[in-house]
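With one protein chain withheld, the remaining protein chains of the complex are depicted in position.
The letters A, B and C name the chains in turn, as written, and every chain counts its residues from 1.
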């Protein structure tokens, strides 16, 4: 992955105000991989005080999408076509970590997965798996 | 739907701090249906300034879950087992509206769907469809 | 829908040998809709003698795909990118009927849904819902 791609992905992440709202942080990037962490903020909870499914979805979907974006040209953007999430256990812990990866890149369709973990005192428990589809967009889609 | 169930669902919604963070509002409830609206806040955007997929997911998933909760006993809670979202177009407009409904209720498994629309000057365009599974939980799950 | 499209879809269906193996029949086509029926043959069962999930998937996925194909040019073919199925109850009855429909057509991505019913003595019970993505292909894809 070139420094240009690295900078492009980080700039895109920084423009996602939802990531800022959730306190999410882009940990690291590789060719076809991305890791994002987020605390379980007081404002990100469900009714039983665990992290909301939308928080888990948000960082899982974004990790998968940015994993895909590392494989595209500097001018391309990526959009989620569809995403499926299975929740394994309540999102309880010090923070959540999402690991996204590309299963099959493609000019038309890129298939991705992500795992999301809850970390407590350095011990991780898996809280979700995601599987979905990304497409490149060269300009604002309609 | 009894007033007791109506009050229970609204209290559960009020405890979801993520809904408050996103500015979401529970519009109305029926037997097996729920509608939730949310503005596209400055802090809920993706990198191209449309509503983030996690916002659309958040209100679609919650509308589907609360639709299910209307059919359960006052002591029950509901948890998302899995949810699949297909995004149809960017979430651009004055606000988003999610309509959840139960396709098949069940003591073990409840199957749900939701549609999410973007409303601009009173005109609605569909931005997403969701299909998923809810299960009842009688106490905090592990 | 022109007679040319109608003939094209029926010819494509006839080339799917899996449909013949399962005894499936293309009932009718509309603009963005398709209906397929199949008996629950002795060779299409799961371990408890109900119709196999793959039978339900087969006609649901095909009904959704052919619903999409009715909206494309005569030279186009359609391919399933991804499909999600929720099974509501065992597939037991005289025959299964799948109703596919296009939720949002598109040159790059077409989003579809299907319902599958089991019919017994003319009474239908819903056994599955499907939600997925189709893409057009102009020649054999790689």
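One rule holds for everything that comes next: contacts are C-beta pairs under 8 Å (C-beta built on N, C-alpha and C of every residue); 3 or more make two chains touch, one makes a residue touch a chain.
All figures in this text were calculated on a predicted structure; none of them were measured in a lab.
Interchain touches from the omitted chain, evaluated on the whole complex, reach A, B, C.
Only one residue from C:58, C:71 or C:116 touches the chain missing from this view: C:58. Contact with the chain not shown here comes from a single listed residue; of C:1, C:18 or C:123, that residue is C:18. Note on the undisplayed chain: of the listed residues C:33, C:70 or C:86, the one touching it is C:86.
Not every partner is drawn; the one left out touches subunit A at residues 84, 86, 88-89, 103-104, 111, 113, 126, 129, 131-133.
In the full complex, the hidden chain is touched by subunit B at residues 81-82, 84, 108-109, 133, 135. Listed by residue number, the positions of subunit C touching the unshown chain are 12-13, 15-18, 20-22, 42-49, 52-55, 57-58, 61-62, 77, 79-87, 89-90, 140-142.
Everything that follows uses one rule, which is that only the chains that are shown with their structure count from here on.
Separation between the centroids of subunit A and subunit B, computed from CA atoms only, is 21 Å. Subunit A and subunit C have Cα centroids lying 33 Å from one another. In subunit B, 84, 86, 89 are the positions where the chain touches two or more neighbouring chains simultaneously.
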